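Heads up, one of the protein chains got dropped from this complex, but the rest are sitting where they should.
Right after this comes subunit A.
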Amino acid sequence: MVHILGINLPDNQLARFALTTIYGVGPHLSHRLCARFQIHDKCRVKDLTPLQTTSLASFLQSPKTALPLPQYPLAPLNFVARPPSKSIQELQAEFNAARAAQKQKREEKLLQMGKSTAEDVKGKTTRGRKAPEKKSRDPLTELRIESELRREIRENIAHQRMIGSYVGRRHAMHLPVRGQRTQTNAKTARKLNNLDRW
């Protein structure tokens, strides 16, 4: 039995399915999470390594403070691997050094051509105004789960009430919000719709 965020994940379940039991994580987010931590589709919860479990748990605790994903260089066509006797730390150090050297070379080239370096260009458009920051396409960067998500929903409902909108009024009256019929069949809304829903 693996515990993540206080939720018990049954051993025999597929990890990709088990993660959907977390509030705020559905099938797509679960797939993304598994991809991020290199968990294959048919991995059962009992097959997760301790490293994967701890990194999953620590990521889900605070998704915003997670380290950015490293670059994974992939072997080109005629790549010849180094012999296995080299340790991983040496390889990592070599790789970082090679990347830093490449970056410096690029910047020197730009300077030579008289153009500003990449860092100066980053924040400015051609007219010198600050360019809007591009929204990341990775939903994991803006992941909200469990209590944070519930808080957000509560805040949204409270906001609707505060501005005096129709949506807020309907929440307050425990009635359907999205234009459903009320002559019959509004049972779920009458039961669940509330200002302090979560």
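Following the convention adopted for this analysis, contacts are C-beta pairs under 8 Å (C-beta built on N, C-alpha and C of every residue); 3 or more make two chains touch, one makes a residue touch a chain; residues count from 1.
Convention: contacts and distances are computed from a predicted model.
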item: Undisplayed chain, where the name is taken from the UniProt record, one of "Actin-related protein 2/3 complex subunit", "Small ribosomal subunit protein mS29", "Very-long-chain (3R)-3-hydroxyacyl-CoA dehydratase" or "DDB1- and CUL4-associated factor 13"; value: "Small ribosomal subunit protein mS29"
item: Contact partner of the left-out chain, one of A:L77, A:I163 or A:L192; value: A:L77
item: Per the touch definition above, residue among A:D41, A:E108 or A:E152 touching the missing chain; value: A:D41
item: Residues of subunit A in contact with the chain not shown; value: 31-32, 34-38, 40-43, 47, 69, 72-75, 77-79, 81-82, 84-86, 88, 91-92, 95, 138
